[in-house]
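Only one protein chain is missing; all other protein chains are in place.
On to chain A.
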Amino acid sequence: MQSNLIHRAAGAAVLLLTTTLSAQADVTVEFWHSFGKKQGEALNSIIEKFEAANPGIKIDAEHVGNYEEIVTQLQAAIPAGRAPDAVIMEVTRYGLFAERGILTDLTAYMDADPLKENLYPFAQEIGLYKGKNYIVPFNSSTPVTYVNRDLFARAGYAELPPLTTFAEVSKAAQTIQSKLGDEGVFGIAAPGQFTRWGLVMGNGSELIDRSTNEVLLDSQKTIDAYQWMSSLVHEQKVASADGVTDEDAGSDAFLAGKVGIIFNSTGNFGGNFKALGDKLGVLPMPCNNGCAVPIGGAGIGILDAADQEVKDAAYKFVSFAANPESNAAWFAATGYMPINRLAGEQPAAIEAMANQPGIDVAIKQLDVAFGRARPPVVTWMRSSEYDLWQAMALGQREVPAVMTDFAARTRAEATRLSN
């Protein structure tokens, strides 16, 4: 009887100890991201696999909004002490957070991780700010040119014409518009902000110099690129003005088969392919004045305020999300570029390359893809650019005057932020 009691007491003690230890081992990583719909499903699948492989870690993922909304929400959450442990940060917007000590320096983690050797050079570079790693790339992209082959054929093109120079793009857009405009079809969609930056680079310029951080908004080639982009709307009238005041409108119209050409991130490939199937064509971005495209997308950063244990768990997840299997699955589901050299050898990636023509265009552009400057003023510049683009594209203000003024204000803001 007594021995039975002792056994029971010992059993209860062991159970209590085990429960306590198991509870201590459980770590929850709160993770904010920007992926909805098909991309969100692909991310959730990666998270499920990670949690299955790491039973002690739970990833509490939350779709917070787009890149800009994440920055805004993060900004409000930090002083309130409600910031997440890990967050998706767009590649040009994390500099300010790194500068202010909000993000953890991940250099030591990266140096100790075999992943580092497997990352493409571009993927290594975009995570660096002042020589230190602050984000680990997750969804990398370049802009590409998407076309609706069916609209081109109905406009009289037996095969896709070259769309290398701005003049060629304008001509194709005008042809589509003139032949199919009565059906509510537009030749091209007004470019969104990411692709505006890409078209400036395709015209041999930059918004901010990649190596010196010099503001180039008022350089002649930048002005020329903006002049051409805005002319698509208010002079050539081959792009709907709806896409100027609501950037999603152009993308939605392309998905609905109402637009011939759209410049957009390769991350939109999955959605475009699902909507248009074989009608979808993917071409490199125009090379109007030399070839160059920006590397976009985002990486995952870890907040410095998180506990060490949570940081370790978060990095484990970040590393898992960038491993060859996860990266291949992510590439196949979304069209975002592989960042891991070994991802291309994975069955998921091989199958995607074989069955989804055009998914590899962004990868082929990598020779001319560059990470963009990311000093703290970039966040301000990108927020301010929308209004000015609207004024130019709708023909309300002259492009040279707007860009000259914008450059001056950006320089002043850069000076203010550096103080």
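Rule of thumb we're sticking to: a residue touches a chain if its C-beta (ideal position, glycine included) is under 8 Å from a C-beta of that chain, and two chains touch if they have at least 3 such contacts; residues count from 1.
As a working rule, contacts and distances are computed from a predicted model.
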{"item": "Protein name, per the UniProt record, of whichever chain is missing from view (\"NADH-quinone oxidoreductase subunit K\", \"ABC transporter permease subunit\", \"N-methylhydantoinase A/oxoprolinase/acetone carboxylase, beta subunit\" or \"Transketolase\")", "value": "\"ABC transporter permease subunit\""}
{"item": "Touch criterion as defined above, residue of A:38, A:279, A:397 or A:411 at the omitted chain", "value": "A:397"}
{"item": "Option touching the unshown chain, where A:26, A:246, A:309 or A:398 are the choices", "value": "A:246"}
{"item": "Residue among A:29, A:61 or A:96 touching the omitted chain", "value": "A:96"}
{"item": "Option from A:355, A:383 or A:418 whose C-beta touches the chain left out", "value": "A:383"}
{"item": "Chain A residues that touch the omitted chain in the full complex", "value": "68, 72, 75-76, 78-79, 96-97, 100, 102, 184, 186, 240-242, 244-246, 249, 253, 258, 379-380, 383-384, 386-388, 390-391, 394, 396-397"}
